[in-house]
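Here the complex is missing one protein chain, while the rest keep their positions.
Chain lettering (A, B, C, D, E, F and G) follows the sequence in which the chains are written, and residue indices restart at 1 in each chain.
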Amino acid sequence: MKVYLSGEIHTDWRERIESGADGLGVTFSAPVTDHAASDDCGVAIMGPEDKKFWHDRKGASLNAIRTRMGIESADVVVVRFGDQYKQWNAAFDAGYAAALGKSLIILHGPDHAHALKEVDAAANAVCETPEQVVDCLRYVLTGKLPG
Amino acid sequence: MKVYLSGEIHTDWRERIESGADGLGVTFSAPVTDHAASDDCGVAIMGPEDKKFWHDRKGASLNAIRTRMGIESADVVVVRFGDQYKQWNAAFDAGYAAALGKSLIILHGPDHAHALKEVDAAANAVCETPEQVVDCLRYVLTGKLPG
Amino acid sequence: MKVYLSGEIHTDWRERIESGADGLGVTFSAPVTDHAASDDCGVAIMGPEDKKFWHDRKGASLNAIRTRMGIESADVVVVRFGDQYKQWNAAFDAGYAAALGKSLIILHGPDHAHALKEVDAAANAVCETPEQVVDCLRYVLTGKLPG
Amino acid sequence: MKVYLSGEIHTDWRERIESGADGLGVTFSAPVTDHAASDDCGVAIMGPEDKKFWHDRKGASLNAIRTRMGIESADVVVVRFGDQYKQWNAAFDAGYAAALGKSLIILHGPDHAHALKEVDAAANAVCETPEQVVDCLRYVLTGKLPG
Amino acid sequence: MKVYLSGEIHTDWRERIESGADGLGVTFSAPVTDHAASDDCGVAIMGPEDKKFWHDRKGASLNAIRTRMGIESADVVVVRFGDQYKQWNAAFDAGYAAALGKSLIILHGPDHAHALKEVDAAANAVCETPEQVVDCLRYVLTGKLPG
Amino acid sequence: MKVYLSGEIHTDWRERIESGADGLGVTFSAPVTDHAASDDCGVAIMGPEDKKFWHDRKGASLNAIRTRMGIESADVVVVRFGDQYKQWNAAFDAGYAAALGKSLIILHGPDHAHALKEVDAAANAVCETPEQVVDCLRYVLTGKLPG
Amino acid sequence: MKVYLSGEIHTDWRERIESGADGLGVTFSAPVTDHAASDDCGVAIMGPEDKKFWHDRKGASLNAIRTRMGIESADVVVVRFGDQYKQWNAAFDAGYAAALGKSLIILHGPDHAHALKEVDAAANAVCETPEQVVDCLRYVLTGKLPG
Partner (left out) sequence: MKVYLSGEIHTDWRERIESGADGLGVTFSAPVTDHAASDDCGVAIMGPEDKKFWHDRKGASLNAIRTRMGIESADVVVVRFGDQYKQWNAAFDAGYAAALGKSLIILHGPDHAHALKEVDAAANAVCETPEQVVDCLRYVLTGKLPG
């Protein structure tokens, strides 16, 4: 099973899912989570821009190669919404994955439930912790429930 | 060849097909056939629900990850209708597979033939025993007929 | 908006939806609801069969032209499950529509909720009465809520 | 040309686009912009829920019928991000439209440019005012530039 | 309903279907049935060829515009196999339509049944007379059986 | 029939095709053929750019809305290669249309035949004059040959 | 590269292609070429039929599982037309493959060129001998020409 881990990049949720799923035979992919590299990749490789808008555009378009490849090859897309920032790219990825008919697992705290209701409604599972995501993946692959 | 075995979970038909097809190089997948786990997986992982409707919804949505992955990656989808229960999920899977253009083998006793006529009409083969399904798979893969 | 009304053919639920949606600009389609004609159409047009199985096959394949055309051109597919019969063709239609990414409204009484949990989980709305279906369609088209 | 107007529902940007595009032969569609109706439609039609989560789910799933129909039939999807709220459903719609290969016009103020860089990178045009969107639509349809 | 009438061009079967279906609201399309024009269209418009092979290629490629448009826009594709000639283009059209998921009605005499078994197996209906095809179309559209 | 006329914008070939096809019921679409407007549309509407590269990008992305809409809705795409300039956008449109399975007619003088061999090989017809294109369209629609 | 070898089953053309392509890394698939098994597989496995029509149907539907799997997974479909029989299934396969956008190589003697002009027009290459097909495959994979 291939799983793409989209969204928030400031906590260790990806590591917790990947280590929890150890032994299940899941192949994980994810965006570049080095914030500075992700922001500057376009100009670092293809030359500087005076305007921040095009600086951002060059980077976002390059990152989209990785994102698109990750989502399109995934069986399951997990999207994490954290407590900070707008995280519109996370919601964009969720919509992109939904339109492709991918199975979606959304991961967020209860405070965001109302704001994410349209996103959650497109999902197969809504989890509050990375460990619940691991339990979902283990159940889907092995039929085993936790505990 | 990848074969998804959908439908009835109370008899040993899957085992009979899998053991009969031993050596043919077929990779089988199937839904979780532990009835209790299948019913309760959603709440066991993501927390309890007071209403049975949402208890069921959480489980069915989670199970759909496995079902969708199994059907979409399959070359052939076998759907078994047994003697009991409504088995609407089996017919749903058959319709889902048909719309994706998957090859379908339907497995049921003669008593259900009239009720299943629309489903049978979408199928490549209608069998009465698991052994006939094995004979179909062997023929499709090797060109060898039984006997 | 185009709506296909699939499923149970022994009560007046289609008429109640169509009259309730009068003035909304909805175009409805449905299977042939004359039970005898639907069963016998194949042999009546293309000649008799000795075996009931092929009698049924000829009819089901012919009816599939209408069903497929109705579902594929629909924006919304409503599937009604009644109290009697196996109704596997209704569940097949629901699966077919779901795989095509159609919006689904499922209509059934509370007694069938558990047996239909996989079908309901693929739906945008689960209603208990034809009037609720009408309210859904009116809301989707006009934004107006009942009452 | 069919244009779907997604996103922020608290200012008059839709009206400004629709009136500005008067005479161009554009057919506009949009989500239900009555905030209360949009939040409560599910329970108002299909019955109350004790939990806010399922109250929201019922509404979001029903609204998705309209959203999906609007985006899938559109030639161009315009997505507006305002100054307030998370607006994850707007970004979700943008991702959904992008995956379907729809032409995208994103409308937002310069303050949001960095946070929206992935969304903007998927767009054909990024505008700051509704009038610029109108100018884009007019140019695309008639070849005429403003002024 | 849109119906494409493919295949044999030497008898009046198309006229019999079109006149029989009068009043049903069916829009028919078909290949160019003027044999000489169909064979020579390419060189007549784009200049002569010394080799018969390229003479044929120019015509066949041009005719393919009409064939493709007819099949792709059709709800139902009727393919007629007559008593003479190889008629490989008819079988090619049937395969093309089947791969696109079109409803198929095959029209041929009983003598060809064995040679057409793979084609018939992909069809919704196999008829022996144009009148049976009309009866199929009428039933599919109105639910009325003949007689 | 819908026909998109892509490519060279400095001669009157579009007018000759459109007037020649008068009465055939063809709906034509085309890119904006005002060269200056096409080059400057992006900055004229969304504000100036210092760099020519982004000036061009803004315009090309906006023009792509019209191009994509024209090609995707077309039954036939005609692509004209003239004697001057690189005309890479014309070849790009041809490739885009080919990948979508559109019928292609390529229009160019004999001097370009070798350089266009890959493009011609994807086409249904290769014409040297606009009048030949008209003859192709008339034949495809009516079965009538010129003369 | 995966190549499906469709069509005539009475000469050794498949063996000649497979042995000629030895070492190129091509995986070949083909229909069941045991004529008797192919005709009788349906009834041999699923029980006899009184009518030849349904005897044939059962077999053809079962064989279609193998055919569909072979064509859909192929990069190149080779279709051979021999000197005898109607071979409508070969032309059907060619049409099916063409509609899926598969690369096609057609193999036939010059006598059939006119009758196959529509099929040839959909092909990437038209060969007269199995050795030419091998040369095509070798060139496509290695860039080496014969001699």
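Note that in this section a residue touches a chain if its C-beta (ideal position, glycine included) is under 8 Å from a C-beta of that chain, and two chains touch if they have at least 3 such contacts.
What you see is a predicted model; the values in this text were computed from it and never measured.
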Hey, which of F:A91, F:I105 or F:C136 is the one touching the hidden chain?
F:A91
Could you please point out the chain F residues that touch the chain left off the display?
52-53, 56-57, 59-61, 63-64, 67, 81, 85-100, 112-122
Name, in rising order, the residues on chain G that touch the hidden chain in the full complex.
1, 75-76, 101, 103, 123-128, 132, 135-136, 139-141, 143-147
If the missing chain were put back, which residues of chain A would it touch?
32-34, 37-38, 40-42, 44-46, 58, 61-62, 64-66, 68-69
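One rule holds in what follows: only the chains that are shown with their structure count from here on.
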Comparison of C-D and B-C by number of C-beta pairs in contact, larger one:
B-C
What's the distance between the Cα centroids of chain A and chain B, rounded to whole Å?
31
Counting only residues that touch at least two other chains, what does the list for chain B look like?
61, 64, 101
